[in-house]
Every structure is written in structure tokens, then in C-alpha cells.
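One protein chain is absent from this view; the other protein chains keep their places.
So, subunit A:
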Amino acid sequence: MNLTLKIWRQKNNTDKGAFKEYKIADISEDMSFLEMLDVLNEQLSTKGEDPVHFDHDCREGICGMCSLYINGNPHGPQQTTTCQLHMRSFKDGDVITIEPWRAKAFPVLKDLVVDRSSFDRIIQAGGYVSVNTGGVPDANEIPIPKSIADLAMDAAQCIGCGACVAACKNASAMLFTSAKVSQLALLPQGQVERKIRAENMVAQMDAEGFGACTNTGACEAECPKGISITNIARMNREYFSAVLSSDTV
């Protein structure tokens, strides 16, 4: 297939940036989207041009490193990660517009690469549990109902790619933060820091400059891991019960 790519090119964080158009020919529909970009970059390198910078790592849909806002949707038209998106989702002759995630808390570093370390700082603020060092505890030592374990696992599916922020009209990180709060708050191991976790992670989320939630549900619809907005409701419960009952004044 032959395609026209409109790609956001930006030299560095302070550069204004602009779209640049590229024609690309003989793309197989069995290629992944990132492989298509690899082909483009090979051609650019051969011509001595600066290749298009984009984030990627595992290319198996589990690391959360790839991003890209493709034709108006994060990770493109399918509900999956960009690395798992295939060119058969597009038609011969299509114009594909590729933009970086847009959020104040995700500054563009170069081209399509954004700095998502704001997510790391939210995790550092409370996304952990205290465990005793020493021998490995027995599996199933603490009984956890299957339904609760499933809910925690569903929340833990979040790979932190930031598609929720990219999709949200407010660039809100509620879905990410709520998944990280939920996966620990649901389990017995997460009870020690339960209150301080909710308070600190929400405070960090706000400090990073993410927007508020309008409950449009765009995040849930675009999340490649299908994280549910029921987690946002749980985070709200966790936060307000923590604020009303904790010792933090």
C-alpha cells in the first residue's frame, strides 16, 4: 500500500515544531505500525535526513512505552497499543496524521517522544507497599477472595502508556492514578499505606498539572488494557475516606 504520512517534527523541547509530509510506498498490510515507521526511518537515514523519533520497547503490547496519536485517537483506530496496530487497519492511499501525546505534564522531548516521568513521580508518591525483608512468604498465606484478586489484577493491567491522558479532553491522569491506587487498595498487602497512598498520589497528580475528570469515559474507551472508570470512582472513595479520617492535617 502507498500512504501519505503527516508527522509532527520538533527538534527539541523548546522548538515550536510543525507537521512534515512524507510519501511512503510498498507497505505490507501485515506490518505493524511501528515497522512501517521503521521503513520510513531507513529511507530517511539513507537520504541523510534525521529519522523520526518515537518511543517503543517490547513491541508486544505489554511495556507501555509506545504512544502516538494517530488520526485523532491515541494508539490509532484499534483499542490496542501502537505496536500491536497493523497496517491492515488502513487503506491504500490513506493520509495518516501522527502527533505526540499532548499534555502539559507530558512535554515533547523530540518529534513524537514525550516525557512521561510525571507518571513515575505519581507512583513514587504512594504506589508501593511495605514488605518485610527475609524469607519468601508462602503463596496463599493471606486468603484473598477470587473476585477481589480479579479486580486488583484488572487494575494492575495498566501499563502506564498515557493513552488515557492523551484521549481525555482535560489531559487528566485520573484513570492511570486510579488504577495504581486500586491495585493496592484492594489487597490486604496494600492496607498499611492505604490512606497516605490515596492522599499523596492525588496530590502529586495535581502538582504535575494534569486536568480534572469530566467523566466523559474517553480514557476507558481508548485504554489499550481496558482499564475501567470504576477505578476512578474507587479512587474518589479512597481519597475522601482517607482525607476525612487520616491524621494528616
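Everything below uses one rule, namely that a contact is a pair of C-beta atoms (placed from the backbone, for glycine too) under 8 Å apart; a residue touches a chain by one contact, two chains touch by 3 or more; residues count from 1.
Assume contacts and distances are computed from a predicted model.
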item: Omitted chain, identified by the protein name its UniProt record gives, among "Signal recognition particle receptor FtsY", "Amino acid/amide ABC transporter membrane protein 1, HAAT family", "Succinate dehydrogenase cytochrome b subunit" or "Periplasmic heavy metal sensor"; value: "Succinate dehydrogenase cytochrome b subunit"
item: Among A:Asn41, A:Gln157 or A:Asn170, the residue in touch with the chain that has been omitted; value: A:Asn170
item: Sole residue of A:Leu5, A:Cys66, A:Met87 or A:Val202 that reaches the chain not shown, by the stated touch rule; value: A:Val202
item: Touch with the omitted chain, as defined above, among A:Phe54, A:Tyr69 or A:Phe90; value: A:Tyr69
item: Contacting the left-out chain in the complete assembly, out of A:Ala105, A:Ala125 or A:Ala155; value: A:Ala105
item: Touch list for subunit A against the chain that is not drawn; value: 19, 69, 71-73, 97, 99, 102-105, 167, 169-172, 174, 202-203, 205-206, 209-218, 221-222, 229-230, 232-237, 239-240, 243, 248-249
